[in-house]
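To start, I am sharing the structure in question, which I have written as structure tokens.
With one protein chain removed, the remaining protein chains of the complex are shown where they sit.
Order of writing sets the chain letters: A, B and C. Residues in each chain are counted from 1.
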Amino acid sequence: MIRLLFTIARGMSDMARHPLANLFTMLAVTMVAVLAGVFLMLLHNVNQELLRTRGQVEFQLYWKVDTEQQTVDQQWKRLSRIKGLKSIETFTPSQALVELGQTLTGPTDFSWIQGQNPLPASAFLAFGLIPGDEGTLWANGLLQELKALPGMDEVHYNPFQLDLAHGWITLVRNLLWPIIGVLGLVVGLVVGNTMRLSLLTRQDEIEILSLVGAKPWYIRGPLLAAGALQGMIGSGLALGILKLGQLRLAETLNFAPLYLKISYLPLEQWTALAGIVTLVAMLSSFVAVRK
Amino acid sequence: MIRLLFTIARGMSDMARHPLANLFTMLAVTMVAVLAGVFLMLLHNVNQELLRTRGQVEFQLYWKVDTEQQTVDQQWKRLSRIKGLKSIETFTPSQALVELGQTLTGPTDFSWIQGQNPLPASAFLAFGLIPGDEGTLWANGLLQELKALPGMDEVHYNPFQLDLAHGWITLVRNLLWPIIGVLGLVVGLVVGNTMRLSLLTRQDEIEILSLVGAKPWYIRGPLLAAGALQGMIGSGLALGILKLGQLRLAETLNFAPLYLKISYLPLEQWTALAGIVTLVAMLSSFVAVRK
Amino acid sequence: MVEFKGVSQRFGQQWALHDVSFALNKGEFLFLTGHSGAGKTTLLRLLYGALRLDLGRATVAGFDLTKLKRSQIPELRRRVSVVFQDFKILPNLTAYDNVALALKVRGLPRSQSDRRVRGILRAMGLEDRAYIKSERLSGGEQQRVAIARSMVVNPKLILADEPTGNLDADLTDHLMDIFRQFYTYGTTVIMATHSREVLERVPEARILHLEQGRIVDTASPPTEIELYGGLP
Partner (left out) sequence: MVEFKGVSQRFGQQWALHDVSFALNKGEFLFLTGHSGAGKTTLLRLLYGALRLDLGRATVAGFDLTKLKRSQIPELRRRVSVVFQDFKILPNLTAYDNVALALKVRGLPRSQSDRRVRGILRAMGLEDRAYIKSERLSGGEQQRVAIARSMVVNPKLILADEPTGNLDADLTDHLMDIFRQFYTYGTTVIMATHSREVLERVPEARILHLEQGRIVDTASPPTEIELYGGLP
């Protein structure tokens, strides 16, 4: 334990001996981590937003105009118990008329039309999405079931919506991990290269230490510690900068009718980022010394 | 000219002497450029999309139900000549009813209601946005003018829309350049640091060249050439990778109802990216030799 | 202390050492002589584990070089200390820190090493140069730092490769006295040198004369002049 602390102390004093070079290297590490982090944050936020609004299938049900409201009421009850239902909105014909009026011009008095209301009873059902072909099958099945309800006039469901959701989920599935992978590669390559190069300038020192009888860990320890420290401080700084940026921008898009609150990276992503950067920094110290 | 070619050739043969180190450095440069490019592309696409759909103010005009259609027609003509108008949509009461019916349930026969159509004549005007307070003033002025039209019942304009557009434009104004600036800084720091470090490993060579009587440009020329080459190849590769990525993904989001075609970086942005990377690579070669 | 049996070492086509055999007891003083490129440094490099033995058998300070594992090299180098022909001191450390380094890597706390480092620097005539970065020292001063570093650890065996090439006659005499002291106290010394004056300072020493990698057993360096080509 004391030896570990001692090694870390040596690593730090080594760093202090070339303060500028180490500062630059650390800043470079920070900057790459920030870039990767901003990227992850963007993906994360867009993903969240799209999944929230688009990850559902919606059915629009219109009963025949002459259906008894009682029959409709019963069906509404049953519908609200379907498995997988996320939300249900129901409209009696008169509610629909009011809604309609508002959509057009704001509150308008349609009471004179009441007796002859041309609008049917209706309902909007939203379901969470089951991705893939299975989902399409299920949606078609449900469509048939709903159409067979007594007094049902028309059932629309928007295959677009389903397509969109599918599209997005496919996109995320096919792209998110590759992108994160590429990102990891970039971070690895750039951070690793930077560390490797900054160690190359110290190769004489490493050789001489070994010639005067230093054990491998005596040489490698402080380098690993310094690498880890640079990785940690670099990624820590990066996460701090990201958090500051997020706080500063969180409310920027949070106005009507967008209401988009930019949120920070989730725990697993920011820890992964910090972890990868630190690990890469350490590993490349290690590799650079081996040669 | 021949001397320039000669210098470039020397730069290349220098690079060939440490092929692995140069490859790594170049890849690091490429990766940072890709990261920055992806970022720019994202910004560019989002910006385009949002500006296309949201950069306008819309007015909704409703005439009194009993206004003569002829009066309304005259006003429509005049309205369509207002300066700054992007689009105008007009609805006679019966058109409005049909539209309304469709919105609700698809084509429905509302002909029976014709005689008593409760809907007014209406029009939707969309204007390109004049940003800032001036725009708000102008919009309010136009609002008053429109309200004063003969037979006019109500004029709505959506301050939300204006706010949103303002918000976005402000965002872009306040953020785009800072972000591009930060991006430039990142690219500069990382690429510069990488180049600086890889030159540090050659400082002995530089010293010895100078000791045996080499002129500064004999020393610096090949380094600058190699730096420029690495910057150029690196950013070229990066732009290629980006283009491939864009081609691969262009159609991914281009389905109904999103219709989002991912487009490549505009000319000025990709040239700027390549230019900055190359310049930074050259500059840092230059600076590294001076010390 | 050292035993070589039929040791040969090859670089590419060329044999840098060829069938070298000799034995050296604890507390002996051995000079390695020979023309430039004869294989002196190569022989020393074998002794501190910087080269792997190609052919033959060799032991040094209890280590069997034929079976030397990577992990044993640091141990070997703690018993055998070296004055390198090109010094191999760290240019941006002070003379003091360069010498102290050898004790530091052995885990000696600064409080214990300080007296020894100062003492050896004084013996080398470097007391007023101790806190100057080594890259700013003169050639001879750097060479003395390298010698000081090899001596400060009280080694069992000192390998000195041309340790007086940058020193004048007076300093050489003085340093040879110090080497002799070490050797009279029981330290084994192997010294590669070109200088006849150096050889004369330790008349009781054994001499191993190398020629193109082979041992030519003789007690004094050859006097024949080997001729090279003329001017271009």
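As a working rule, a contact is a pair of C-beta atoms (placed from the backbone, for glycine too) under 8 Å apart; a residue touches a chain by one contact, two chains touch by 3 or more.
Note that this is a predicted model, so its numbers are computed, not measured.
Undergrad: In the intact complex, which of the presented chains make contact with the chain not displayed?
TA: B, C
Undergrad: May I ask which residue of C:Lys5, C:Arg57, C:His194 or C:Arg214 touches the chain that does not appear here?
TA: C:His194
Undergrad: Just name the one of C:Leu46, C:Ala123 or C:Ile190 that touches the chain not displayed here.
TA: Final answer for the missing-chain contact: C:Ala123.
Undergrad: Which residue from B:Leu209, B:Ile233 or B:Ala250 sits in contact with the chain not drawn here?
TA: B:Leu209
Undergrad: If the hidden chain were put back, which residues of chain B would touch it?
TA: On the side of chain B, residues 17, 204-205, 207-216, 218 touch the unshown chain.
Undergrad: State which residues belonging to chain C touch the missing partner chain.
TA: 11, 33-37, 40-41, 85-86, 115-116, 118-120, 122-125, 127, 129, 136-141, 143-144, 161-162, 165-171, 173-174, 178, 181, 194, 196, 221, 224-232
Convention: only the chains that are shown with their structure count from here on.
Undergrad: Hey, what chains does chain A share as contacts with chain C?
TA: Chains touching both chain A and chain C: none.
Undergrad: What pair of chains has the most C-beta pairs in contact?
TA: Top-ranked chain pair by contact count is A-B.
Undergrad: Counting only Cα atoms for the centres, state how far chain A is from chain C in Å.
TA: Centres of chain A and chain C (C-alpha means) sit 64 Å apart.
Undergrad: When the centre of a chain is set as the mean of its C-alpha atoms, what distance in Å lies between chain B and chain C?
TA: Each chain's C-alpha centroid was found; their separation is 68 Å.
Undergrad: Express in whole angstrom the distance between the two chain centres, defined as the mean CA positions of chain A and chain B.
TA: Inter-chain centre distance comes to 22 Å.
Undergrad: Quick one: which residues in chain B touch 2 or more of the other chains?
TA: none
Undergrad: Multi-chain contacts in chain C: which residues touch at least two other chains?
TA: There are none in chain C.
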